[in-house]
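Just passing along the structure, written as structure tokens.
As you look at this complex, bear in mind that one protein chain is not there, while each of the others sits in place.
Up next, subunit A:
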Amino acid sequence: MVRTWNGGAPTAPATPSGEGRNHAMCATGRPTDRQHDQHPGWTSDHRPAGVAATLPRQRATEPVPIEQPGETVRSQPQPFTLLVVGDDPTGGFAVPDLLDAAGHRVRIRRARNLTEAQRLLTDDVTCILLDLDIELVPDHPKAGGLTALREVLRMAPATAVLALAAGEEDAELAAEAVRVGAQDYLFRDEFDASLLNRAMRYAVERKRADLAQRQLTETRLLTQENARLERGLLPTPLLGGADDLRFAARYRPGRSRALLGGDFYDVVRTPDGTVHAMIGDVCGHGPDEAALGVELRIAWRALTLAGLSGDELLGTLQEVLENERPDDEVFATLCTIDIASDGLRAGLCLAGHPSPLLARSGRPVELLPYEHGGPALGLLERAEWNRRTVELGEAWSLMLYTDGLIEGRIGEGTARLGQDGMIELVDRRVRSGLRGEELLDSTMAEVRELNGGELTDDVAVVLLDRG
């Protein structure tokens, strides 16, 4: 029976829900992206440099440098490969012959400069020895050691790096190298095979432990973030009955897995037919800030459903924030808008938050008035938040956003998109006829593109359309 019934109704592509509202979040596809991040294609053919699988497992006995000319053992496991980066033309420091734990001779490659290092840095390099005296700037030895180190770490993020300093007189520089990211340092004047061999193995093990730890932390944060996405900050709007109003929202986490954003939004409709929309941002990035964002959103929803609005609502939210915040310096910005049941006008309250955009047909996109705005929540004990009425008209789009959208870079320098840049960007899209989800997607895509990749901060955008 069921089969027949289904067969009679060909599967149609997914359409917006029966109520004619689109509530899509950009979370789609993210889990897949994340999986890639965690398991970056570690097949046997594409193994990142220095991956543990190539390393000797057992504890090495004290190595003895032995001359074994012509030995090229290629059996399992792969031999240890050391890339020496330094421009000492006289070969003032000679890298002694070394054996790895399995008794294979350590292969040594030499790069005189970073360009050569890049070329020689293939997947089989297990460890890098960088001479901090490398001359990046002619006649200025030591000026470039740490710069070179940063560059090497960038080229080989998964490979252990040892820094080589001249001697005790460079102890500070050597210690700084470890702070920058080298696993260990050696002094040239005490340099011998046994020391290098041990340092090299410890460095590789330490790097492996660091990478494992980082992955663990990222996985844990990822789990927390996903949970937050699913139930906390990004709710299902309560819009029942507001048939002529369309809602769309996008949320995009920032580029670093180690940071959690505190952007949040919500939309509810009260029994009198008013649609209340809100967007906010807790300053700071961490689980505590994200949790506070969830609390504020739920408090806002409860207070709104209980009939509070304007100054009274924001004052109460500030109290909630003051009692719940993890730290005294935490504050939150918020924008609330209440749209009358006829959809023709709205009331706007701003608490330190950038003002929404209003798009109306035949008119340029504009920023709603912001001069009446009050301070962000949690800054001033006796603050006031005025509600300002704005005329919307018959057909309009309102875009609420968090500052991540306007803080993206534009080009190589320090310039940022800013509010003016965003108004122009959205205006161009509205003129070309984009509305709703298409408008959101296209806007977010261009902001990311201008930034040259994923934005640092997370971004939330809410769009309400009528007519």
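The criterion applied here is as follows: a residue touches a chain if its C-beta (ideal position, glycine included) is under 8 Å from a C-beta of that chain, and two chains touch if they have at least 3 such contacts; residues count from 1.
Here is the rule we go by: contacts and distances are computed from a predicted model.
> What is the missing chain called in its UniProt entry, if the choices are "FAD/FMN-containing dehydrogenase", "Potassium-transporting ATPase ATP-binding subunit", "Anti-sigma factor antagonist" or "Cysteine desulfuration protein SufE"?
Hidden chain identified via UniProt as "Anti-sigma factor antagonist".
> Which of A:386, A:442 or A:456 touches the chain that is not shown?
Checking the options A:386, A:442 or A:456, the one contacting the hidden chain is A:456.
> Sort through A:87, A:311, A:324 or A:407 and give me the one touching the missing partner chain.
A:407
> Which one, A:109, A:246, A:285 or A:466, makes contact with the chain that was left out?
A:285
> Which subunit A residues touch the hidden chain?
254, 259, 281, 283-285, 327-331, 333, 351-354, 370, 373-376, 379-380, 383, 403, 407, 414, 416, 418, 456-457
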